[in-house]
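All protein chains but one are shown in place.
== chain A ==
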Amino acid sequence: MLLETHREAIETIVGRYASPRSAVLPLLYLAQDVYGHLSNTAIREVAAILALPETAVFEVVGFYTLFYSRPVGTWMLQVCDDVPCCYLGAEELITALKDSLQIKEEATSTDGMFTLQRVKCLAACDRAPVLQANLDYVYDVTPDKVEALLKDLRSRAADARRRGVSGRFAEDFAVTEQGAVELVARDAPYQSRQFEVQGPPPPPEPIPPPEVESGQDRAETRRASPL
């Protein structure tokens, strides 16, 4: 039960708003992270924590596309097919993914590893074609990169690296040596914000000369940035 396992996180979240109802979205993310998807039980649980009518929470789950009320694959692959991506290789990417995974859109691969979905603009149109794997951006995914990407995602799921970011639960599952998928525990994503206030910032170090001139190399910054 969330209230037992994540009481501190829940109290922190609720404390951020003047009305507890505002915590619906963050708590649904939390529930989805913990349970993998939002079953009816999970939705009722969130409603009970916030003392809201169940319909109010069911309605929210139905409205927002990042809440999954059905089980989905370990990796949710969301490919942008909007303008301009659709003219820059998105359709080819979707075909390549379907071929490689042998699934249709909105379906999950038989090993439960991938669910494929078309989505609207992901706000990375300069790096088309683009997809999100559990909200991790993957840029410039031309069809020739698909196999390597899927392989990498499979091994990352197997490593079950732990991450504290809401909305990502793939890394919470590990593939055992026998090939079964099992849940791995991880830290609460929300910590309360109580810090010792430190003194003034450290005296500035001498500023090294910028590595590149501004202007032309700004584009390099763009390319070199993690985006």
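The criterion applied here is as follows: contacts are C-beta pairs under 8 Å (C-beta built on N, C-alpha and C of every residue); 3 or more make two chains touch, one makes a residue touch a chain; residues count from 1.
The rule is short, and it goes like this: contacts and distances are computed from a predicted model.
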Name of the absent chain as recorded in UniProt (options "(2Fe-2S)-binding protein", "NADH-quinone oxidoreductase subunit F", "Integral membrane protein" or "Succinate dehydrogenase flavoprotein subunit"): "NADH-quinone oxidoreductase subunit F"
Just to verify: which one of A:Leu28, A:Ile43 or A:Leu116 makes contact with the chain not shown? A:Leu28
Missing-chain contacts mapped onto chain A: 16, 18-19, 21-26, 28-29, 50, 52, 56, 59-60, 63-67, 81-84, 86-88, 119-128, 132, 135-137, 164-168, 193, 195-198, 200-202, 204-205, 207-208, 210-219, 221-222, 225-227
